[in-house]
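With one protein chain removed, the remaining protein chains of the complex are shown where they sit.
On to subunit A.
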Amino acid sequence: MTQRRDWAPLLQAAPLALVLLLFFVFPLVATAVVSLWNYTEYSLVPDVTSRNYAEMFEGCGNLSDGLCTTFRTYISTLRLCGLVWLCTLVLGFTVSYFLAFHVRSDTVRMALFLVCTAPFLTSNVIRMISWLPLLGREGLVNQALVGSGVVDAPQDWLLFSDFSVVLAFVHLYTLFVVVPVFNSMMRIDRRLLEAAQDAGASGWQTLWHVVVPLTKPGLVIGSIFVIVLVMGDFVTIGVMGGQQIASIGKIIQVQMSYLQFPAAAAQAVVLLGLVLLVIAAMTKLIDIRREL
């Protein structure tokens, strides 16, 4: 290596830095700034006001009249998020565990792993639409339920409900848990499991005291993905909830369509703050860069 300053890495990293600056950093700055602006029906008014935040939390101090819209929306989104998180974590862990510890041939393991991850490369909307012929009033599930006499009449809660939203989320996002958890599990030294067995640990004890702690990084990364994807969602909740269920992302989208940019920006800032808090708490647990 020469002693003179080497510019090559800087130049090689420059395009990435430029794209992120133009389409990520500046937009976030613009959002933060505009969230403090005023607006009229047709234009933005650049002055500093707390109006957007004040309107967002209007009536939230007074709990006697019930919760304000903003709090209600946050709580309902958080509830969905919690449900989806729980389901994807348990399912993702189980699937990865099977792949990592029960499949013996490497080729079969990789093939099955690809089977689990390939849907990530196909369209989310189509994967949502594909639930419609199954869950609708005339759908396959209802036909089967009524036909077998389990229920008397077609069930309405199957589609355009919290149930269908959670189902679609689990369907779409479990692989965001499978990939990092599988990655963590494949790095576990198999001798540790044998050592635990030799020391007299039962299957469950080995799982809980050896596998789970060593899989923590993968679980954390998967959790971050799922939480962020659900918290900011408006597409899945929109399509699977029949445009009836409120979410934070939906509020932002609606405000954008009414050209209330500063109000939407304020919502986005609060959402971002919340998500960053969650991520900060989680990354305290691990170092992402060592996981690659």
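The definition used in the following text is that a contact is a pair of C-beta atoms (placed from the backbone, for glycine too) under 8 Å apart; a residue touches a chain by one contact, two chains touch by 3 or more; residues count from 1.
The rule is short, and it goes like this: contacts and distances are computed from a predicted model.
Of "Multicomponent Na+:H+ antiporter subunit G", "ABC transporter permease", "GntR family transcriptional regulator" or "Cytochrome d terminal oxidase subunit 1", only "ABC transporter permease" is the UniProt protein name of the chain excluded from the display. From the options A:Cys68, A:Leu83, A:Leu214 or A:Val228, the residue with contact to the unseen chain in the full assembly is A:Val228. For subunit A, the residues touching the chain absent from view are 6, 8-13, 15-17, 19-20, 22-28, 30-31, 34, 44, 91, 94-95, 97-99, 102, 112, 115-116, 118-119, 121-134, 136, 138-140, 143, 171, 174, 194, 203, 224-225, 228-229, 231-235, 238-239, 242-243, 249, 252-253, 256, 261, 264-265, 268, 271-272, 275, 279, 288-289, 292.
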